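Can you read through this structure? Questions will come right after.
All protein chains but one are shown at their positions in the complex.
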Amino acid sequence: MILKKICVVVTARPSYSRIKTALLALKAHKDVQLQLVVAASALLERYGTAVNYMEADGFTIDAKVFNVLEGENLTAAAKTTGIGILELSSVFENLQPDIVVTVADRFETMATAIAASYMNIPLAHIQGGEVTGNIDEKVRHSITKLADYHLVASQDAEHRVLKLGEDPTSVFNTGCPSIDLAREVKKLSSLQFYPYTTYGGVGAKPDLSQGYWVVMQHPVTNEYKDSRTHIETTLDAIRQYTDLPVIWFWPNVDAGSDGTSTGIRSYRERFNLDHVHFFKNMKGDDFLNLLDHSKGLIGNSSVGIRECSYLGVPVINIGSRQNRRQRGANVIDVGYSTADILQAMQKILTNPRPASENIYGNGDAGKNIAEVLANVELKFHKTISY
Amino acid sequence: MILKKICVVVTARPSYSRIKTALLALKAHKDVQLQLVVAASALLERYGTAVNYMEADGFTIDAKVFNVLEGENLTAAAKTTGIGILELSSVFENLQPDIVVTVADRFETMATAIAASYMNIPLAHIQGGEVTGNIDEKVRHSITKLADYHLVASQDAEHRVLKLGEDPTSVFNTGCPSIDLAREVKKLSSLQFYPYTTYGGVGAKPDLSQGYWVVMQHPVTNEYKDSRTHIETTLDAIRQYTDLPVIWFWPNVDAGSDGTSTGIRSYRERFNLDHVHFFKNMKGDDFLNLLDHSKGLIGNSSVGIRECSYLGVPVINIGSRQNRRQRGANVIDVGYSTADILQAMQKILTNPRPASENIYGNGDAGKNIAEVLANVELKFHKTISY
Amino acid sequence: MILKKICVVVTARPSYSRIKTALLALKAHKDVQLQLVVAASALLERYGTAVNYMEADGFTIDAKVFNVLEGENLTAAAKTTGIGILELSSVFENLQPDIVVTVADRFETMATAIAASYMNIPLAHIQGGEVTGNIDEKVRHSITKLADYHLVASQDAEHRVLKLGEDPTSVFNTGCPSIDLAREVKKLSSLQFYPYTTYGGVGAKPDLSQGYWVVMQHPVTNEYKDSRTHIETTLDAIRQYTDLPVIWFWPNVDAGSDGTSTGIRSYRERFNLDHVHFFKNMKGDDFLNLLDHSKGLIGNSSVGIRECSYLGVPVINIGSRQNRRQRGANVIDVGYSTADILQAMQKILTNPRPASENIYGNGDAGKNIAEVLANVELKFHKTISY
Partner (left out) sequence: MILKKICVVVTARPSYSRIKTALLALKAHKDVQLQLVVAASALLERYGTAVNYMEADGFTIDAKVFNVLEGENLTAAAKTTGIGILELSSVFENLQPDIVVTVADRFETMATAIAASYMNIPLAHIQGGEVTGNIDEKVRHSITKLADYHLVASQDAEHRVLKLGEDPTSVFNTGCPSIDLAREVKKLSSLQFYPYTTYGGVGAKPDLSQGYWVVMQHPVTNEYKDSRTHIETTLDAIRQYTDLPVIWFWPNVDAGSDGTSTGIRSYRERFNLDHVHFFKNMKGDDFLNLLDHSKGLIGNSSVGIRECSYLGVPVINIGSRQNRRQRGANVIDVGYSTADILQAMQKILTNPRPASENIYGNGDAGKNIAEVLANVELKFHKTISY
């Protein structure tokens, strides 16, 4: 029997976390040959070298695509996408996949979508239909209109993709694979590793046994000129709050990440942050395990909206990055304000822990996705439904 | 007063014809500085060097972008788009436009859309919301989701863009500028030029005074492997039908155009086509004037759907390329069949001339477009309406 | 035993003819795994699709690289080279060759040289050390300075490469593989095929039994603005000379080839050329067989300097393209002058046939090249000898 060649392109560390259980299910599926392409910041050391975790998780990488043009400005983001198309089209010619899978909505995922759709290769899009309100949203819905199959993560997203005129037989609410990982992690009754030893990192090494906060704040594409000011607002809050230790994660690569990174680096030189430790990144399960036993997550990561709602971890969501994403009772939204962040931290410590919610699935998304892709009929011809 | 810099990117001969009156109105508008970028096949001799007509029409070209990668296969189309992003992002950096305008739905227009939207430059899309059913349709709706303003050509298109979740204040039914040109041409009572003298071309030079047919048939992206067979079906019909002369236009550059071009070239070597003359291209007004006095248009050009419905020119529309486009009573749809083409030709000659219809506007689209762009508020931040 | 992976990049039809016997010898060599990459105009139909001949000759293509940017101007030549580097570096990453081989001096061969040398892959250059006097010469010597091994075609070239400071142990005078083919062809006592039937082509089909001329004239890079004038000078001569038939070959792809092609195409429309037939290309051995039985070659192809000196075929070499290349007694050099061309034709018809010369080897170059590459020590570190 000829296996169906399903080619998944992973372009960033968070995308891998989000898709990992689907990759495992695809790899294990008897009718599928998984082709794994790793590209963009997922290959780069200063963004956490996600590729190393993939290999450690037992995946074989079929192609590596270096396409990040340095510059950390918007022009570089456009050019990175252009180079991505040049490179990925060659990769697809070599691999001859039956289906290409692109994940979520980072700007460079458009390169995957264009290369595949222009080459008449059926395109599956994971996590379409959500709503955020910046360039990610333009990218996400734009990819929906190029994609032939839509594997969405919530009912909300499913309705939106259908409204966009997609054929109902091509839309599948599989839940979000990130919840699969969260389900495994939720079973663990304590922190399973000692972060400083396992992941190194830099900064102080405060005792975590009495609880700790986690911070992860990315630059926002259409506010990138303010990224340094934004990060400093949060840094001020953390500097003033010294009751509990803080685990801080470096931002991912986006226009403006230099402002964010530089802001953090410069702040560290100016101030003592004796209760703060910095990590570049962690394996997804360790990261969720860390979150699960934290007092709460501060920043603007989608992990706060998604995994944390399932885990029941309190979240202080800062600024506009997660605007209009469907969220649970665990989220407190605040602006770029030191006072508001500090106030929310107090509120969390005094309130009871939020309950677990199922908005983004109940932990079997990876299998659902693999099953859909293995069984779906191949097609690359579509037309709008209205 | 500071003029609003409006940058229009033209990538192909037919796009220029379609946008010309809008360009003239933008150039004449007191509040606007028109920036004109010519790219892709619009620069290439073997596709008619549209750029020469633009210069002859009095336009100054602000930048030329060569991005067509030779290969005439689908991979080359993807790579052409990638190179287009690399080049256009540099052009936009140099020109610093306030608004970028992309026209219609050819695959390489996506490069304009991505470069502009990723660089946070407000993006206007002309002729979104239509429906065809091949890669053009994926591209068109995908660009709608990247664009900040939508200048659509018909009521049908307007409704579709709104259904796609766009903000109603950003959607404008301006009509199609191609109709503006048709309105001018429609006033002319006879053929205003002698084609062989004015445009050279190759082949026989039959007498046109007793009427003639026009043929224009492009390859269809997702059927490109059959492009040679398809063109030969039409060639067979034309070879068998020798009652009236035929004016044949070479196809534009698409994956498969080599099959189409080669098919025509090879056919000419094998058969005498003493009643057929071949042109690479014509100025838009001459082309419409030629159509207006023809017996009818044969092929799959959108001109048949659009300008010919206004002009009341009979059209034999072959195959799937114009599927689901709103059309008038002037169109007879046929498959790739020599017999059906011949039968439709007979039917046209025996039936009365179709009436003029206003589906795509009444001839003031150019001015409408210029007015909208001159007055619209600058923004590049949007979110889906549902 | 592990085979040495030798990767040869062929970018044009004439390069293939020139390297074919070396490819055969490499393919047959017991210690070698031949990796064949076909790129640039060697893949394109309008330049003769050399790749088809390679496959017909039994070669397997390991990678195809489309990198020709349309434009036929000097900027496009530069960009074609840039794209070539992007693509070839990916190809070399996939193929992991032990040695990369680049052939001769066309502008795009620099892409091969840069990709390989920058990636620390030992680079062999075939046909360095020659002298011509235009951009080809800059390219050729520039590649010599990037290359680790030099397989030159004549004593003259060997001396020049040594003077350029290369290590004598890295320079090998193997002779030119094109002579290997010429040696085989020289044994044939008559034309082995009927050109019109075997190769199609366009134009008149004059009787060749009483003798014929062959024309092959390429545009000259640094004179590309004059390419149309230059070709018309030759066309005028051929139009005036109608005593014998003429077999004319279309030019290769260079900046200016559009001027040359357009010149020929337009001339054909204006004038009857009842004694001229046009071919796009031929298999190398058929082409030499055709030359061997012709009255002489007219134009500026290096075949006139090289293979024709071995075959003893008279050559009218027009213009500067072959300047300073070592040549035999078979060559008459003329300027861009209709009169001079006509006069040289008369002279050839009245003089005795030139003798065979061995300037570029005696027919075993292919084997020599394979042997050198199979046995050479791997290295990519060098320094100038003075």
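Note that the chains take the letters A, B and C in the order they are written out, and that residue 1 is the start of every chain.
Basically, contacts are C-beta pairs under 8 Å (C-beta built on N, C-alpha and C of every residue); 3 or more make two chains touch, one makes a residue touch a chain.
This structure is a prediction, so every number in the text was calculated from the model and none was measured.
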Determine which one of A:10, A:83 or A:146 touches the chain that has been left out. A:83
Chain not shown: contacting residue from C:89, C:173 or C:368: C:89
Of C:33, C:52 or C:142, the residue that touches the missing chain is C:142
Interface residues of chain A toward the undisplayed chain are 43-45, 66-73, 75-76, 79, 83, 200, 202, 258, 262, 269
Absent-chain interface as seen on chain B, which is shown: 63-64, 83, 86-87, 90-91, 93-94
Over the whole complex, note the residues of chain C touching the chain we left out. 74-75, 77-79, 81-86, 89-90, 92-93, 107, 110-111, 114-115, 117-120, 131-135, 137-139, 141-146, 160, 163-165, 222, 323-324, 380-384, 386
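By our rule, only the chains that are shown with their structure count from here on.
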Intersection of contact partners for chain A and chain B: C
By Cα centroid distance, the chain farthest from chain C is A
Distance-wise, how many Å sit between the C-alpha centres of chain B and chain C, to the nearest whole number? 41
Please tell me the distance, in whole Å, between the geometric centres of chain A and chain C computed from their C-alpha atoms. 53
Identify all positions of chain C at which a residue touches two or more other chains, and write them in rising order. 83
